[in-house]
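One structure is given here, and the rest of the page talks about it.
A single protein chain has been omitted; all remaining protein chains appear in their positions.
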């Protein structure tokens, strides 16, 4: 919330303005897409392993829920800010609508470097985040999911904490849980697999050349999404010439 | 949320840092007073009398609820911003604590010029604000009150809307209601009367001169607070030499 | 509730008495079918566009919920009365049971001429009706639907108002919503199409003559039900010789 | 609900119309006092001691709750009808308002001759009535009380049944409970004592003669109210010349 | 809860210890399987037909709900004890897990000889049991079912009582209801049919002899389970040489 605090959301809104020129849409609907329905910022006190108390900043934003409960991931990252979370919630709204899913768009996150916390501290932080936003999420309100640096274990803690608060089993409050706790098969690779399908569909339109042999790919990011895309592309005949993650990259020219 | 977005809250925090040097307080408690517990920003769609839809920005911030449910007014003003609401919630925390009330601090507001709306539009806006924050307030969570440009009628609408949502009479959700709906006697003049008492206590310390005759006063603002203070001061023997409000002022030298 | 107030319900009960002679049913069950389980009459204050307040009478009746949550439409009509609503709830009970649906029977209505209200007034009336009966309906209690002079837009307002009261998306509280808000495909023509199927089944039993050519039909009412039946009959080869609605009729002899 | 079904309520409304001529009241408020806010009629199936099932008709009416949760007794009597209950709820509204209590007006009843039921049947009926109206009453919605042919034991059963439904002790849902279960001291004689106070106040205005010696009284009804009034009058020096109840009367001329 | 009170559960735990040697399982998970998650013992006061009050002991135990809401029958039997219910809840946990159902294990029971109670007393006992454990069961918490000496009628009473407490239709709270109230087809014979399938699978492994002709069977117990198994075995070609129930047995040698 400093200088140019809302540049990401402002940028997203500008793209929407350009898009709206090509569709027929009521003025009311356009007006309601200009700002998020609700943005929540919370302070999460966490008892660290050394006995000290540290307070983390967390966010959850509902952009629009006209089409159904909102849906969107929770990100653990040092650069998480209200502006970023709002703009990602904006994009989730359109992603869900583009696929005609009965969901609106949301996003959440906590500003931290998760690599600096022990597993026990991460668990207490994850449960504390749910304590702070429990009335803002729910199977018929807003359903979080894993995102950058969050994983099934974290989703499991969050689901368990929400179940404690509601005093009943509530697996529907969050997706991306471990399969044994009600998670979906294929969820772990879904983002990467989806990206691969989109890329294949684009290639079918953009490329004249039949087959993938000889087509080279550079993959930026090698986590939950990038590593899966890379595998799919490799299996489909593409040649992966470069991969990189936050710590470095490898480039192998043909 | 643009340039220098948090200057009011930052300023408030700096004052706290200076004050903390004079008290013995645990590091944990000091850490938790650095940021609001929860800040909610909402979009409130309102159907205007001319049939168009206008979306207003509303806020509600809980600064700290260690001592009890949070308490603080709702402001209707064109300059309402998240920064202002957060800093006012900060001050409410310390005001309640200083008087040893079992309440924490909160604040809320909607960014608008209430003079531009019809009574029917104001009612729909007030009810829409409650629809948007209903799970964030409550007799045991956070209890709003009137503030700049809000009044008993608006509190009554908000209480009624909250009662509809809970499907039971809920007068305890808000203070400053009309007396006939459960409001407190003396509430309308409480802010001004309180200011008068504080001023009297200060004068007892600052002035050597007995009696108030000959002491002159200039009153800035002549609404719910200023006009009441002026009357009390006049009745206590002070001489009011100047009054002003947002549209002008009068100065009558002795 | 004046002279001969319950003649419709009394008439319905008499038909039941005659029918009960042909079935084996416990005395307890027969006893419980004599009167509605619960009948609710409410006053709905509505702020009109001219600033005045008008109070409308609304009803909702659960006839029997042994087989599941009750189901039945909401009617906006000047002749709506408790007697009519009770008798229609009676018939809904048997309609659901005859088709072995896991639903009981209900009905609702508001006494008004909807053509005299502006769209904004209709919206406020529809939302006010839900405010007044919110604890009497619900996905597991009683699920309303459109009926005479109510439509998907009104169902959408009611669903939205119920969702505000519950503070979560609740599309399951009402059927007949716009498809974009979770309504069912085919709902708009379902009543008329159902009537056509029944008529076809009856003709198969009553008529010796194969084919529909030469069979003439007069259609009374030309709204949600009648106009759809007429189209189906026309497409199936019947000859429509007359249609009428509340304002008049047309008769074209062969 | 037969011929002249609403004569009691109509009569009450006419008295209101006459009274309204003498007060300054907004048109809106007058409009809202013309009909009850909500009237609920329920069927209560009761298993009788002989194993048969009998279905009773019960009512509960909220007339107006502007001033607070509604308040009013529950009557067990063969003549209980919706019209009677509505008109009594009307009067409760004005009785509470006249004494400036923060309560609105309500009333309830079951159509039966309680003398024909065993104690066990009465208990099952009382609990079944609460099952049927549980969402229509509550400490912040509507608070019943004893009335004709109902007593502390019945209030205790109803409180207990409501507590079972809410799964927590809920003594505030009903007044007139046995003192050991949270009832108020003096409640049993409150109606009669109140009547005595009113009579004393009237006599002070109507009678020139000091003292009560020689003043004769005839008391009609000798139950919860009449017998208490008679005792108070006797102790205050009046001469009771006649008493009567539903089975007969005694007249002893001076 | 007297001498050797926990022998059944202790025995079950010992079997688990032996089994755990053959699987790889985290120490945490093993630790949590040593004792039930929650055990509830309640006193159920029941008004008997002769007017006296009798208090029954009831139990409900959740053994483990990691995999989902717990599931298990309710037993009415004079030998029901906390130890028995705990050990049966233990076995339900493993039965559900072995079939990969998304359910944990539970069990319940009331200590009584149901043959000594009238139908009306049984109904009041069944409803009283639900009153006492209502917050301990639920579609997302723990879902009971019929067991020894309980049947669809009792499940129906329990479902109805739970629905009264929740003030909405709640068929999902209990399985084994009458089909007309939402019960499942085939439920009545499911236990026996399942036993038959298991026996067939065992015979396929244990017996060299093709076909069932000449294979003799003795069936111990001839209620909901035994009589169904016997019929299936007979239809599959086995020869039933003996059957018995709690009152005696018949043996017909080949």
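We call the chains A, B, C, D and E, going by the order they appear; numbering starts again at 1 in every chain.
We take it that a residue touches a chain if its C-beta (ideal position, glycine included) is under 8 Å from a C-beta of that chain, and two chains touch if they have at least 3 such contacts.
The shown structure was predicted, so the numbers you read here are calculated from the model rather than taken from an experiment.
Of the chains displayed, those contacted by the omitted chain across the entire assembly are A, B, D, E. Only one of B:120, B:141 or B:217 touches the chain withheld from this view, namely B:141. Between the chain not shown and the residues A:16, A:30, A:97 or A:134, the one that touches is A:134. Contacts to the hidden chain, counted on subunit D, fall at residues 167-171, 180-182. Touch with the hidden chain on the side of subunit E covers residues 1-6, 27-28, 31-32, 34-43, 45, 52-55, 57, 82-83, 132, 135-136. Against the chain not displayed here, subunit A makes contact via residues 47, 51, 120, 123, 131, 134-135, 164-165, 167.
Note that in this section only the chains that are shown with their structure count from here on.
Under the contact definition stated at the top, the chains bordering both subunit B and subunit D are C. Centrality by Cα centroid goes to chain C. Over half of the residue numbers found at the subunit D and subunit E interface occur in both copies, marking it as a same-residue contact.
The distance from the centre of subunit C to the centre of subunit D, each centre being the mean of the chain's C-alpha atoms, comes to 37 Å. Taking each chain's centre as the average of its CA atoms, subunit A and subunit E sit 44 Å apart.
Chain geometry summary: the mean Cα position of subunit B and that of subunit C are 49 Å apart.
Residue positions 135, 167 of subunit C are each in touch with at least two other chains.
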